[in-house]
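Here's a structure for you.
Only one protein chain is missing; all other protein chains are in place.
All chains are identified by letter, namely A and B, in their written order; residue positions are counted from 1 within each chain.
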Amino acid sequence: MNSETLATPTRSSAESLLARVWRLRGRHANPQLVAGLSILALFLVIGFVLPRFAPVDPAVWNRLPRDLPPSAAHPLGTTSLGQSVFWLLAASIGNSLLIGLGVAVVTTIIGVFMGALIGFVGGITDKVLGVLIDALIAIPTLPILILFAAVFKGAASVTALVIILIAFNWPWPARQVRAMVLSLRERQFIDVARFSGQGTAKIIVREIVPHLLPWAAANLTNTVLVAISLETGLAVIGVSNLNYPTLGTMIYWALQYQAMFLGLWWWIVPPALATIVLFITLFLCSSGFSRTQGGQHA
Amino acid sequence: MPELLTIEGLSATYTRRGLSPVKALTNVNFSLVPNEIVGVAGESGCGKSTLLKVLSGLLRPPLKIEQGDVALHLKGQRIAVTNAREMSRVRWKNISYIPQSSMSVLNPVVRIGKQFGWVVAAHAHLSRADTDARIRSFVERVGLPERVLRSYPHQLSGGMRQRVVIAMATFLHPQLVLADEPTTGLDVVVQRSVLKLIRTLQREFGMTVLMVSHDMGIHYQVSDRTVVMYAGSVAETAPTEALFKKPLHPYTQRLIASLPRLGDEEKRESITGSPPNLAAPPPGCRFHPRCPAVMEHCKRVDPPLIEVKPRHFVACHLYPEPDSAQPAATPRARA
Partner (left out) sequence: MVLRYISTRLLSYLLIIFIGVTIVFFVPRFTPVSAAEAIISQAYSQGSFLDPDAAEAMRENLLESFGLQGTLLEQYGGFWRRALTGDFGPSFSVFPTPVSQLILEALPWTVGLLVVSSLIAWVLGNLMGLFAGYFERGAGWRVMEAIAVAIYPVPYYILGLALILMVSYLFPTFPIGIGGVAIGLEPGFSLEFLLSALQNALLPALSIVLVSYGWWFLSMKALAEGLKREDYVVFAETMGLRRRTILGRFVLRNAMLPQVTQLAMSLGSVFSGALLTEVLFAYPGLGTLLYTAAANGDYNLLVGIAALSVVAVATAGLLLDLFYPLLDPRVRYA
């Protein structure tokens, strides 16, 4: 069999993912995914486009009068630190999404390749890395993250934070991919590829990885959710980088300045609400994606 | 003899929105009397399984009865299978079912004895001790050691599991047992012994068994009477011996000719072509595109089921109606 026929399942699986998402507009609409993707697009615009039009840098303190309730000039009022809540919120959403996307993209890439590798190579590699992956999954990450962040004491750069989140999150996709690869291995066309003399790496890249694309989309959005959730968690208790506006640090400062009990609801409610809506949106996307693949994953 | 089950002019379709309806059964007529084994034969997609679904009264969308009447006659009482309440009252007590795959029909995490107990408790009012004792003796009667009651399904072989299921289906001495390919997935030796068991129990309790199988060999072994179905209709029905000795319908002839025979080195002929698409069946006789004896007439007119010899019915234009006085429009197959 020539390589062109072998590549067919590859291409069709990528195509069918697109087709399936595309068909959303048509008869077989997946309302979850449509809703999720639409709201996510809105979040992306608020987070990445809107902050460019900010009249003052919302991250800098004391540029505006403090504790102003919402008005025409300050749509969501100002904080006790003299920041505009509206523009701060937009920047925070952008930064949180950036952290989430950064972690998710790298995590998914590492996870897919590690999982595909150990699933396909098998043997002792599978055993050793499999145990490591299971152990990393079973270990509660948060106390270790806090230990790490506390040693840096707020000085941890956002990049360091992202790296740590990646280090603790890649085993999840790796484990799932490994299971999927094991079932894919049983299928015939992989054998055909192997008999035709292609190298292991080539087989992984050309035959297996594309099969995982539908799953990867679901996993990616899910990891964005997990990463934002972890960063927010660290920030809320004040061990993230507190000078970097994210949804978590925004909530942290609001809590620190007793916004809730001083009646500054416009400071604490918007980030809390935005966080909740963002999580629901990401979940809708991720479960929507996993439904479009037609039960392909384990 | 009084009938136990009558099927009159039954037509059923699978209807899905946006798709043309699939005519799974078209004008099926036959009936069952007490104490016989009737085999239903045919290729997959001929309507065998649909027939079983209708008979068991477990009609769920997209399956729908379009026309006809299917009724049980129990102790002078007539129960239409569409009457869900009455059917659930008699199900298992009077009409039971042996499913196709005993591999997966038993709860994997519960001991056999317990599952058996639940079946009995749902239909009979017996004391715990009485139930246990009767189950034990019944299990031995179907050729199983008592320890299977303390076992989990995964600890038993396929044959043992199928015996357990047969025991569950016959414990309450139902008048009618519907068996859906009851020996699929078993090796030939086990298959024979399971068939023998069904036969023995049937004779002993005077039950009627409707045995659905694609395997003509099975019908030859156990059925008193065989109904050959093609594309949702009855093609031929006759006492099994007569059917095998002299099959009339070209389709039946092919089915029997394709059976392997001991000491026969010749290559068996198989039927060419494939069954028609039931969403758009061919006009006239549904077998005509595959029929070696096809005539012009066959492509236009659907042959009625007529009794050409005593108890031998066939739906084929090769066999003209012997007596035009007989009402051929609504033929009633009776044994």
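In the analysis below, a residue touches a chain if its C-beta (ideal position, glycine included) is under 8 Å from a C-beta of that chain, and two chains touch if they have at least 3 such contacts.
Just so it is clear, the model here is predicted, and its values are computed rather than measured.
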Residue of B:Ile65, B:Val105 or B:Val190 touching the missing chain in the full complex: B:Val105
Which residue of A:Val121, A:Val158 or A:Ile237 touches the chain not shown here: A:Ile237
Contact set of subunit A toward the excluded chain (per top definition): 131-132, 134-144, 146-153, 155, 225, 229, 232-233, 236-239, 251, 260-261, 265, 268-269, 272-273, 275-276, 279-280, 282-284, 287
Residues belonging to subunit B that touch the chain removed from view: 56, 58, 88, 91-92, 96-97, 99, 101, 104-111, 118-119, 121-123, 152, 154-155, 168
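FYI, only the chains that are shown with their structure count from here on.
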Whole-Å gap between the CA centroids of subunit A and subunit B: 55
